[in-house]
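Note that one protein chain is taken out, while the other chains of the complex remain in position.
Our next item is subunit A:
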Amino acid sequence: MMSHRGRTLTGWGVVNLLVILYALIPVCWIAALSFKDPSTLTDGNFIPREWTWANYRGIFQTSEFTRALVNSIGIAVIATTIAVVLGTMAAYAVARLRFPGKRVLIGMSLLIAMFPPISLVSPLFNIERVLGIFDTWAGLIIPYMTFSLPLAIYTLSAFFREIPWDLEKAAKMDGATPAQAFRLVIAPLAAPGVVTTAILVFIFCWNDFLFAISLTSTTAARTVPAAIAFFTGSSQFQQPTGSIAAAAVVITVPIVIFVLLFQRRIVAGLTAGAVKG
């Protein structure tokens, strides 16, 4: 006879397992496809009969993918850095200072976060062409920054609010200049929040497809998610399924490693933002 508690646990276990399977099957599928030989792609087996690295070798042989990878890394890193630096300053002000128009500022940033990006794509396309930043790194970095700043400000201000105000006063009384107080006392305490925010923003930039496909036209600034869509088979009769799968795995792995490493931090960061924001 199982106790009531035992039955509840089993029940939850089953539900959790279903959710995990639901989430993981597509990922496994892609991974399996990436290891299949093009001739066995449609043989109906989930697990490849013959394992091959050919798809991976293939995508790294042409500059189409490597160039896109460089673009992705460069654009995501730069956009993340700028968004986190600006977000840190803004969040500090939001959390610490009372100033006129604070509510308006918070409201505006929320508004930006709520704006459907798809509605901005065509105006941005036109604006960027006029400004001459269409199909450049800057052309992607700027919208990424804009859309990730609200996220950064929200998460970071939740972290800053957790730091007791008295610490900064104590540092001032101990003879610190405002800059020293920030550098020696506040920044070390805010570091976990900054790291969490950086990861969240990085994932957002890294995964974006909409802006990447709309605001680029050549390999000059095309990031991996967009570049994958331009993959072609080795002949016009061949589907590039294997290469697409391999490329998808390559860009997913770093994110998975990141998230595993900082898992606790990110969860804490998200809940902090949810409760305090």
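Everything below uses one rule, namely that a residue touches a chain if its C-beta (ideal position, glycine included) is under 8 Å from a C-beta of that chain, and two chains touch if they have at least 3 such contacts; residues count from 1.
Here is the rule we use: contacts and distances are computed from a predicted model.
Colleague: From the names "Multiple sugar transport system ATP-binding protein", "ATP synthase subunit b", "Chromosomal replication initiator protein DnaA" or "Metallophosphatase", which one matches the UniProt record for the unseen chain?
Modeller: Answer from the record: the omitted chain is "Multiple sugar transport system ATP-binding protein".
Colleague: Touching the hidden chain in the complete assembly: which of A:T8, A:T62, A:S122 or A:T177 does that?
Modeller: Residue touching the chain left out of view: A:T177.
Colleague: Which listed residue, A:A93, A:L189 or A:I255, touches the chain dropped from view?
Modeller: Spelled out, the listed residue whose C-beta touches the missing chain is A:L189.
Colleague: From the listed residues A:R7, A:R57, A:K102 or A:K169, report the one that touches the chain absent from this view.
Modeller: Considering the complete complex, A:K169 is the one touching the chain left out.
Colleague: Mind listing the subunit A residues that contact the chain we can't see here?
Modeller: Here the touching residues of subunit A are 164, 166-167, 169-177, 180, 184-185, 188-189.
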